[in-house]
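A single protein chain has been omitted; all remaining protein chains appear in their positions.
Then we have chain A:
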Amino acid sequence: MKVLKRYGALYVMMVPVIAYFLVFAYYPLVKGLQTSFQDYRLMGDRPYVGFANYSAVMHDSMFWDAMVNTLVIGGGILLFTFAAPLIIALSLNEVLRTWYKKLAQMVLYVPHLLSWVVVGGIWIFMLSPDSGLVNMILVHVFHRAPFNFLADSTWARWIMIWLATWKEMGYTCILFLAGIVSINPSLYEAARIDGATRWQQLIRVTLPQLGNTMKVVFLLNTLGILRIFDEVFVLRNPTIATKVDVLMMYTFQKGILDIKLGPASAASFFVLLLTLALTLVVRRVTRFDEV
């Protein structure tokens, strides 16, 4: 009570923030939960149907196909968007020319600024078998027949993973570089006095000191793996749909295209619960609380 009296003004300052989240985050969430238990019609009565929508989703083979796609593509993205920027950040840290380092950072970061609509358009063009740069190289340099990358289901998932990695690499790389910069220079100095080579400094000093940043980045990336949508929406086509349609695409299909809002809401809550479970597991495994 004393604390409340003393810092009352500060608590009052929190009111608009809490109100904002209640109105614009939790209220829609509760409405979504309510919809998931209803036979939802756009107009008229909306009777409650218990767990029927959840049952329908659980018995829908397309939901499970989407689940597999999500785990494969999301898992791949999680792995590569963690490893690739880490390797690049460590490599850039070894670069002595500052101008080169800054230029490389900028070039890597630019794709992050583009929306998936733009990135999708660029890569659909780049991978086109008609006049795309990748196929031009295949034909003129390697004398291979043009290949329709975006129409071949064996390549589809890899392309999704690779493009997500390419787009987000620069952003995560900057987080790692910031982590590296904050490492105490005296540790490197001590290592050098002990005769450590640059490689040994990297392994013995940089990587262990970067541990906490790595945990944060991994956890943040984990939060997003079940929510992949924009990339798939822009790049999918009927021949690769079975390999790339993810959970959010399933929800979009059910809710917006088929106008079955009850099952769509139920599927959304599956995604929410799975994300929560996944996050808790990652927190436990990475011992995130020790950050």
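The working rule: a contact is a pair of C-beta atoms (placed from the backbone, for glycine too) under 8 Å apart; a residue touches a chain by one contact, two chains touch by 3 or more; residues count from 1.
By our rule, contacts and distances are computed from a predicted model.
Novice: Given the choices "Extracellular solute-binding protein", "2-oxoglutarate oxidoreductase subunit KorB", "Response regulator" or "Electron transfer flavoprotein subunit beta", state the protein name listed in UniProt for the chain not shown.
Specialist: For the chain missing from the view, the UniProt record says "Extracellular solute-binding protein".
Novice: Specify the residue from the set A:Asn212, A:Gln253 or A:Thr279 that touches the hidden chain.
Specialist: Candidates A:Asn212, A:Gln253 or A:Thr279; residue touching the omitted chain: A:Gln253.
Novice: If I consider the whole complex, including the chain that's not displayed, which of A:Ala104, A:Ile124 or A:Leu202 touches that chain?
Specialist: A:Ile124
Novice: Among A:Val3, A:Leu42 or A:Val141, single out the residue that touches the unshown chain.
Specialist: A:Leu42
Novice: What chain A residues would touch the chain not displayed?
Specialist: Residues of chain A in contact with the hidden chain: 8-9, 12-13, 15-16, 19-20, 23-24, 41-44, 61-62, 124, 128-130, 146, 148, 150-153, 237-239, 241-242, 253, 256-259, 261.
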